[in-house]
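Heads up: the structure comes next, in structure tokens.
A single protein chain has been removed from this complex, and every other one stays in its place.
After this line comes chain A, so read on.
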Amino acid sequence: MISMIQPTKGNETNIKLPFSFIAFSMIALILSQLLILLNGDLLITGTFRLPAIWSAAHLFVLGWALMVAMGAMYQLVPVAFLTPIWNERFGFWQFALTSIGIASFAATLYINPQDALIPGLLTLAGILMFLFQMFMTLRSQAKPNILTLFVGTALFSLLLTIVLGITLVLSMNTGFASAYYHAVFKTHILLGTAGWFSLLIFGFSYKMVPMFSLAHGYSMKPANYVFTVYFIGIIQLVFSFITKIQLLEIIGTFFLSAGFMVFAWHVKKIIDKRVKKKLDRPFMFALLAIGFGAVIHLAAFAGSLADRLPVIIGPLLISYLIAWIAFSIIGYLYKIVPFLWWTHKYSKEIGKQKVPSLKDMMDEKLALPLFTLFIAGTLFLLLSFSVKLLPVFYLGQGLNVVGAVLFSYIIAKVVIK
């Protein structure tokens, strides 16, 4: 039997909204990489918890990765969940508040961290507006599915991450909950990375991997195991931070690694069922990030097992942020930005005249040099932490800065075309 529905109208978001986020994020990416480059002498000695590094880390994580994720979600949620954005005008206000919040937050962290509370609250308000927008959008989804669980839990983790971040600033200023400062700090990092970004990337990968590879006839059952096992890992680790019981930390990192390995295996199974044999380079880069993510998770488990996690956590977190989260985002963004611009420019022309394909919109020749720059940069950066040589650090981070500038140029070129 054939059941019919009319083509839905108005699911596409006003292009200015996601592009505002993406434009802001590109500036934040370059600035954060420059800040890291300028503080090499501190980083190389393993000193991570300093105002300049806090500023760079938040500029990178909030200013770039979070802003990109929010911009991409304004575009992806309506198409992946078949429901329009609840209120676009509210989205523009949310952008204004969040961008002012993050810019002033990064600046005060750099200049005087004690003054970071008000900018932090502005950022919190902006992110709360985003969470409210997503809640209102997703609640009107006709049929919630496993993707809703991944994305919903990721959004909840983001909320907790921000609340814990504000608690940290309060604790620093007033001594509030100072006995739990370290547990709160570790939970803030864990929920911001594994809880927010990883679960979000898992969720959207389940939409994008089959789409970009044109995979059919695969099972989605393993996604339930991925969610359950990974989620148990996060909870276990939070308990280990509170109780300081080493065994709980080992169990937690084991579950996180196991969940990630099931995810990597499941993605491979989906890819095996693809019809499109030749995959695009940016998409392969996003798949490569899954490989890096698997290695990083296993390294965390091995480090915990050997009771060496506190020693390796700095480089491990940097690898996590760059090789797993940033590489995934860059790979997917390479595909999302041309789509956004194509929709804006050609969705009214298709069927009337010849229009370019999405492949024509982005300079794919630059993909390989870009990804090589980032991979080499990250490898040198990690090497510099173990050999503690400043020139190696400058080489690695210098490549990352060039990569960030090149990536921004590639994105800008799509819009200029």
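One rule holds in what follows: a residue touches a chain if its C-beta (ideal position, glycine included) is under 8 Å from a C-beta of that chain, and two chains touch if they have at least 3 such contacts; residues count from 1.
Please note the rule applied: contacts and distances are computed from a predicted model.
Engineer: Assuming one chain is omitted from the figure, identify its UniProt name from "Septum site-determining protein MinD", "NitT/TauT family transport system permease protein", "Molybdopterin synthase catalytic subunit" or "Metal-sulfur cluster assembly factor".
Structural biologist: Listed in its UniProt record, the absent chain's protein name reads "Metal-sulfur cluster assembly factor".
Engineer: Return the single residue from A:Ala96, A:Ile118, A:Ala177 or A:Met211 that touches the missing chain.
Structural biologist: For the chain that is not drawn, the touching residue is A:Met211.
Engineer: Which of A:Ser140, A:Ser347, A:Thr372 or A:Ser386 sits in contact with the chain that's absent?
Structural biologist: Final answer for the missing-chain contact: A:Ser347.
Engineer: Could you tell me which of A:Val79, A:Ile146, A:Met284 or A:Leu383 touches the chain that is not displayed?
Structural biologist: Within the whole complex, the residue contacting the unshown chain is A:Val79.
Engineer: Name, in rising order, the residues on chain A that touch the hidden chain in the full complex.
Structural biologist: 1-9, 11-12, 75-76, 79-82, 207, 210-212, 214, 216-217, 275-278, 339, 342-343, 346-348, 350-352, 354-359
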